[in-house]
Structures are given as structure tokens and as C-alpha cells.
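My questions will all concern the structure given below.
Missing here: one protein chain of the complex. Every other protein chain is in place.
For clarity, chains are labelled A and B in written order, and residue numbers in each chain start from 1.
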Amino acid sequence: MTGSLPRRVLSYLGLAVVAGYCLAPFYWMAVSAFRRPQDQFDNSIVPARWSWENFHAVFSGDNGFGRALLNSLVVAGCTTVLTLLIGTFTAYALARLDFRFKNAVLGLIVATTMFPGISQLVPLLKLFTDIEWINTYQAMVLPSLGFALPLSVWLLTAFFRQLPYELEQAAMVDGCTRGQAFRKIIIPLAAPGVFTTAILTFIAAWNEFLIALSMVNKKEMQTATVAISKFTGVSGFDQPFGTQMAAGVIVTVPLIAVVLVFQRRIVAGLTAGGVK
Amino acid sequence: MRRIPPIGAPRNTGPLVTGPLVTGTVVCAALALSLSACGGDDGGGSKGGAGTASLTGRGPITFVTGKDRSGYLQKQLDGWNADHPQEKVRVIELPDEPNDQRQQMIQNATTRSDAYTVLNLDVVWTAEFAANRWLTPLPKDKIDLAKMLPATVTTGQYRGNLYAVPSTSDAGMLYYRKDLLAKAGISAPPKTYAEMWADCDKVKKLPQGKGVDCFFTEVNKTESVTISAVEAIGSAGGSIVGPDGKPTLNTPQAKQGLEFLVNAKKDGRMPKEAVTLDTEGGRRYFQSGKLLFQRQWPYQYALADKDDGSSKVAGEFAVAQLPGPNGPGVANLGGHNLAISAFAKNKATALDFIRYLTGEQSQRANLLATSQAPTLASLYDDPEMTKRFPYLPVLKQAITNARPRPVAVKYGDVTAAIQGDVYDAVTGKKTVDQALTDLQGKLGPLTAQ
């Protein structure tokens, strides 16, 4: 896209509008986090006095927030890896293989996302209590996997289908097996889609709260969202708004930073490896 | 604690080719297994037997509570654990939100798990938890209830049996701006609504009284409006649910009480935004200097008195009993009680631990560290305490005369019904008569049984 000067100006203006729309409330969150607790309820656009106090409070002694971040990373990371692995297999079958009941399978998979999450909680809790999975990672990973799979399968299926079948056929003629053709041709070409699916899965698992809260009663195993829900003010009534906002910044910014770094390398790298 | 190797998730979210994915999966599985091995031993998920009245068994227990605010709880536990190496207590922290706390405790009870031993219950949950047999009945003779404020002890009982021991209490008080009253030549806080409005009219005529609203009590559609209704109707001499457990909203007292809330909003005695202000919103409003009289909990006292710039009324306010239509009104009772889960092990240890946490030494230390209202009467008259917490005498009287919220097994439904109709009356969607008739009709089936 070469583009004339006015067109480039226009597109940058567009980018600025998009960034502003997405970041303005986030800016408010960050600014609130940087206010001193006693200025918490100011409406000034820039804090009158900057302070790290809220951030210190997030990591203060008995919150165990560092460990909670690590737990979130493990749970969300495992969920993402497993979802992509299992989801890619399933999506490949749905996009490329001929078999009966394909519609039924697609329908069944999407139907599992039509129940309110709270209705799954008590039966799962009973089950995991019986098999002694309370306070384990798998008690959080497995439900998250179940919540993430339908979207991932449908998305990957749509993305795979978007690519012409002829590409694989050509590779298979050249002597690739079905699996090789898929891995070497389709995955690199579908990289933007697969990567986006990974991001969405990771975020969904990272932000999961209800299951993580119910399946774990040990502080060392709790995830970041659960830890945040336990932040308190100085009494039972005052809400630690500044601390919660600071925690929100802390759980969001690394995620964005990782995406920023990874998207160039991975998407660029994988796309380069594919068919140009 | 075993260190977690820096592997797994972050590196593997990116690479999408199958090789690394498989590696990632293996790593994940290994990680999950190795960490659960170090986490699952005493986590307690196995089933315990249904509770009986016998408090037997000694050994490690857990204490289930919303997060401690002062950092002091762990010290109290360390003290206990040092003296009881065989009967150590581990804290299970629940979310800050009371609804979430209740939900976690109920989930634990419905799965009959023995993970929770001692429960820190809100006073309004006692009936529901006791009636569902989720709590172990406690022997009254083994706990020194006589030293506690009688109103608080009532909240731990259901049908005459003791299920929970009061550990902290709470009651509403009238915060007022003593500087503004003094400028208007008023020497004492109001005892009746009429006096309160008259005082407010005087203050509003002062130059400093411009932009100051008269009164605020919470009327947003949460538990708070139930509390406001209990206080307003109780102050008029009525009640929402009578001693026989039947609703009593068809009385002139109930009408007078609800009319106070409705008129205070309608006549502009309350701020315009009253229906959106929660407890913290009310505190901010008072601290910004825009409020003359306010019904609020004791926690606000220390916060509004801070001279770090967050409060414009530091040193300018005092507290008194809530006013009523014909004399002092009544407050509503809050607070927390300690109970033993019916499905727990080591109940003898649990009882000792409850006695330890509700004993004089612990309560005194807790008051000093957290300023939560104690349940022991003696602490309210202790000169050292009253010097530090000047509101204690007022609070003691408020708790002594306080009314509980309706005692109901289906408390969640009862309070939702109250919230709906009182809110509709306050916002003018229903007349007072209509709201009371509707509410009487709804509470009938909910409290019958």
C-alpha cells in the first residue's frame, strides 16, 4: 500500500481514533492507580501528586501477588497450549476431512457455550472434590480448556477453510503426507489467525475467576484474579479502588507487552516460511 | 515451598508449529503434576461426616474469613500456633465481597467438604446456615457469653440454640458537623427528625451552610437499603418481621418509618444523587463537607478524621445516637460471628480457637489494631480505649438498643424483597401504602414455615 499523503494522514488519524477509544478508559485506570490513596477520588486529568503507593500495596507482604501472577501464567499458558493443540487437530478434521455428522459435531461444540458458566460450577466442584483435585492446577486448566475450546475450534476451522485446498493438494502431489502438508503449508499461512486465537484463549484463561476461586483454597495456588478479589480497604466498607486499579494495570500491561513483542516475530517468521 | 522452574506457559504461547506444542503439553502436564504433589497433601477436599453436637477431635484446623485488614490476624494465629504445635490453624482467605464469601462457604457445605473448620459469618447468615445443618451447635456453658453485649449474642442463636460466637459488632450512628451546628447556635445534636430538620434549616441560612445537604442514609438498592428500612421502621416503634416470625408491615409504625425515608428523599433533605451513593459514596460525600447529618457505620470515624487532605471535615464532626420520630431512634446491628462447620474435623480444637479469638485479650488487641467494634462490654468502658476511640460510648448504646435485621432462613429472598419495594417507594415508583402492602404479601410466604 503506497498511498498518497492525504490518505496516509487519514489512516494515521484513524489509528489515533482507535487507540484513543481503546486507551482512554485505560488511561483513567492507570492515572487512578498512580494517585495517592488520599487523592483517590480526584477528577484531575493528571494526578496532583504521583505515587507508587497503590502498586506497593498490591505486592504488600501477605497478598502473595507475585506467586498469584505465576500461577495465572501457568494456568493460562497450559490452557493456551493445550487448546491450540487439541483445537488445531479438531479444526483440521472439520475443515479438511469428509465424514458424516460434521454439522452435528460443529453444532454440539458450539452448544456447549450456551449454558451460563455458573451452572457448571457446583457439579464440577463435587467432581473435583471426589477425585481430590482441589488445590491443583489441573482443576483450573481443565475447565478453562473446556470454556476455550469451542471458540478456538470454530475460529481455526473458519481460518483453515479460508485457505484454498489446492495448496495442500499441490504439496501432497509433491510427496508430502497429509500431516506434513498441513504443518508446512496451512499453519504458516493461517498464522495470523492461529496467533489471534492463542491471544484470545490466553486472555480468557488469564481472566477466569469463578472456577479458580472455587477450586482452590490455598493461597499458594490462587491466581491473580482471585488474589485481586481479596484486596481490602482498611475496614469492611471502604473499597481499595486504587489498589484494584493498580493490580489491573499490573495484570494487563505485561500481557500487552508480550503480544507486542511476539506478534512481529512469530507472525512475520511463520508467514515468511510459508508460501509467498 | 518448591521453586517453580521458569518453564512452560510464556514460552509456549507463541510457537505454533506442532513440535513445540507437544513439548509444551508435556511440560504443562509435568508441571501440573509436580506442583499438585506439593500442594494437595493437606488441602482438604475429602468428605467429612455430617456434624453432630459432640465437639471432639484435636488437630490442625482452618479459619475461613474475608481477608484480614490490619495484618494483625496472622500475629494472633502465630500466637496460637506457637502454643498449640499439634493444633495449628491455617487461614483460608475469601474474597472481600460478602456475597462471594457466603457463596464459597455454601459451596463448601453442599459438597460436605471438611476443608473449612471455623467460619467467620456475617450476623445475618446464622439462621440460614444453622437451619441447613451446616453448623455445629455450640455448648453455651463453655463460652463466656455473659460478658458480651446481649444484642450481639442474639445474632449467634437460632431457635434458642447457640451456633456462633460474636467476635465483632457494628451499629449505625449519626455523624454530624459540630462546627456548623455551633455556628448556628445549636449546642446538642438532634434527638428527633423534627429537630434534625430544624437544625438543618438554621445551618442552611449560614454562609457556610450553602450547598450543604441535610441528611443521608443509604437508599441504593443493596443490603444498605434494608438496613435503612430496619432503622427507620424500628425508630418509629415498628418492625419488618415480628417476634413471631410474621411480617408486620401493615402497621402504622411501619408506614411512619418508611414515610421518613420517602419524604427525606422527596423533600430534598437528601442529596439528589442519594440513590446512587453506596457506603463509600456516602463517606466521600460527608468528607467533602457537603453533608450536615449522616447515618453511617463507625469505620468512618477514623477515616474522616484523617488530616492528610483526604477529608475536609477532620476534627469538625462528632457522633450521636440516630434520631427517631419521637425521640432517639434505633440502629441496626452488623458484625461477624465465629462458627464451626458441621463437616469439619477437630471440633474440640475449633472451639478452643473460637474462645481464644473472642477472649478479652484478643478482642482488645483486635480493637487497637483494626478499630472493629468488639463484642465484650468491658472494652467499651475501658478508659484507654475510649481515649483512643472517642465514639465507643455512643456505639455501645447504639449496639445495646440495636435491632437485628429479620431473622430468616431464606434471608437472601427476604432482603431482596425488602430492597425492591423500599427502593421503589423511595424513588417514587410506588406509593408508601402500595410498597408496604406488596412487601407484606411477599414476605408472608418467605417467612412462613
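Here, a residue touches a chain if its C-beta (ideal position, glycine included) is under 8 Å from a C-beta of that chain, and two chains touch if they have at least 3 such contacts.
Following the convention adopted for this analysis, contacts and distances are computed from a predicted model.
According to its UniProt record, the chain left out of view corresponds to "Sugar ABC transporter permease" among "Universal stress protein", "Stage V sporulation protein R", "Sugar ABC transporter permease" or "Acetyl-CoA C-acetyltransferase". The omitted chain makes contact with just one of the residues A:145, A:185 or A:216: A:145. Although one chain is not drawn, the whole complex shows that of B:60, B:79, B:242 or B:281 it is B:281 that touches it.
Annotation for subunit A: contacts to the undisplayed chain at residues 1, 3, 8, 11-12, 14-15, 17-19, 21-23, 25-26, 28-29, 32, 41, 43, 86-87, 89-90, 92-94, 97-100, 102-103, 105-124, 127, 142-143, 145-147, 149-151, 153-155, 158-159, 161-163, 165, 169, 172-173, 176-178, 189-190, 192-193, 195-196, 199-200, 203, 206-207, 209, 225, 228-229, 239, 241, 244-245, 247-248, 251-252, 255-257, 259-260, 263-264, 267. Touching residues on subunit B toward the chain that is not drawn are 99, 102-103, 106, 130-133, 158-159, 220-222, 272-273, 275-277, 281, 284, 409-410, 412-413, 416, 419-420, 423, 427, 442, 449.
Just so it is clear, only the chains that are shown with their structure count from here on.
Of all residues in subunit B, those touching subunit A in their complex are 1, 4, 8-10, 12-18, 21-22, 24-25, 28, 31-32, 35-36, 39-40, 43-47, 62, 66-71, 74, 92-97, 100, 104, 107, 110-111, 113, 115-116, 279-280, 283-284, 297, 299-300, 302-303, 306, 308-310, 370-372. Against subunit B, the residues of subunit A that register as touching in their complex are 37-41, 61-62, 70, 73-74, 76-78, 80-82, 84-85, 88, 121-122, 125-126, 128-129, 132-138, 141, 183, 187, 191, 194-195, 198, 202, 213-214, 217-221, 226, 229-240, 258, 262, 265-266, 270.
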